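Chains shown are a subset, placed as in the full complex.
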Amino acid sequence: MPATQHVLTLSCPNRPGIVSAVSTFLFEAGANIAEAQQYDDPETTRFFARIVFDHPAGAPEEATLRAGLLLIAERFGMAWQLRNLAERPRVMLLVSKFDHCLADILYRWRIGELPMAPAAIVSNHPRETFAHHDFEGVPFHHLPVTKTTKMEQEAAIWSLVQETGTEIVVLARYMQVLSDGLAAKLAGRCINIHHSFLPGFKGARPYHQAHARGVKLIGATAHFVTADLDEGPIIEQDVERVTHRDSPDDLVRNGRDIERRVLSRALRWVLESRVILNGSKTVVFS
Amino acid sequence: MPATQHVLTLSCPNRPGIVSAVSTFLFEAGANIAEAQQYDDPETTRFFARIVFDHPAGAPEEATLRAGLLLIAERFGMAWQLRNLAERPRVMLLVSKFDHCLADILYRWRIGELPMAPAAIVSNHPRETFAHHDFEGVPFHHLPVTKTTKMEQEAAIWSLVQETGTEIVVLARYMQVLSDGLAAKLAGRCINIHHSFLPGFKGARPYHQAHARGVKLIGATAHFVTADLDEGPIIEQDVERVTHRDSPDDLVRNGRDIERRVLSRALRWVLESRVILNGSKTVVFS
């Protein structure tokens, strides 16, 4: 029987003794470190770590672990999170009519690539738009939106987040800008896929902008959502080569491939607690 | 003995019969088409072609070819260029104190990768800055520049371009912005390497900007110089992956690799007449 694995992520002001304190505590608690990565940001002098550990001789109570970590966290001024890796984060997927990211995420979830529990699929388009998709019991919510109903629609989304215990929200080509209020409520746990290689081509129709500029590579960017549109901390980016022969439609088609893989990578890393916020940037322990 | 090869590049408003007229003329002139690529831009309805041909049964006089092509060009309203591929374009290299692009271009030229004739190396830094380089007889010109002497220095550059019969100017990390006047005189034949993936991070210290933004890929862009800084037609771009661990200095080091290969690719393509201007964009026949 494989032992339970926990992942501990933490950040705090850097000073000597952090690793020693944490690793000694885990050792004395009977844990075995299976994976560990750390990073000192020389600019902010902040320390970040991700530690995966198991319990060869039987898991201690998680409450015991938490009590011990709390003491260390207080001593070093740590922000920290402890998760049982067997527990899958609840994820809400927001989507507009372009369904390639949704299709990709659902497929990867089905075959076990994405360790998550889909809590809901929400769209401003009706269920018929996704007629070809087998949602496999994940509840679908049609929440149409207009300029005048945006406040109410976002309130409905927020209620749904709370009711379903959603931990992570994914804007899988949702095509609606979240209000500052909702963005703030979802800070650090809402991932968007922007269809350009940020910071180039912010705003609408980025592939058409890219075509007009004559770039030789196009890209996509997965980032955390902040009130400042397209300025959120970047989690992952990728590009593909294009040529003068490619029409805006070719760029859009090519872009779908990039968007899919960039968003699903970013989501997987967030689900595996590999991504830690560092101001307006991210630390990604690959 | 290998036959002489010519390369013909042309562009004109698209209409039926262009390929037929050109290929029939070449066939009747005893030429054999070795390579041909064409492109119709559906937006501008402009036609572009690059044709390499040789003369299996002995080359006709180039003047004869030119006379015939002139007639076709008039009929179709063509801009065209005919070059003997054995004749190497005269190239002037402008460089500041960062010499990695210069070192790379000179090495590639020496081993035969870049079919060019270096006409001059020009720098605002003295010859000692490049003490480790063997310029192999290529004349070096130290043309220092300050805000007040910029006009005179650019006049000296322009004189040198004329005296040396320079056809292509390469800003190999020259770090000086050309005046609108000099940019206009060198329109379509001056290549710059910008150390970012344009249009992101225009202007100064782009790697530091990229670091501050927390991007996950950095890039470089080779483009034709225009009066509008960093907005010239893009010839080639490339990127490399970076992580949160990379300092601005790591980005700079990584960037040198990208700059080198992007600039040398762009230069080779220009030397082989593979790049044709299409408004603010380029057609690159690879």
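Every chain is named by a letter (A and B) in the order it is written, and numbering of its residues begins at 1.
Keep this in mind: a residue touches a chain if its C-beta (ideal position, glycine included) is under 8 Å from a C-beta of that chain, and two chains touch if they have at least 3 such contacts.
Since the structure is predicted, the reported quantities are computational estimates derived from the model, not experimental observations.
For this homomeric complex the structure file specifies 4 copies in total, of which 2 are displayed in place.
Here, only the chains that are shown with their structure count from here on.
Rounded to a whole number, the gap between the C-alpha centres of chain A and chain B is 42 angstrom. Chain A makes touch with chain B in their complex at residues 39, 41-42, 197-201, 213-217, 219, 233-239, 243-245, 247, 278, 280-284, 286.
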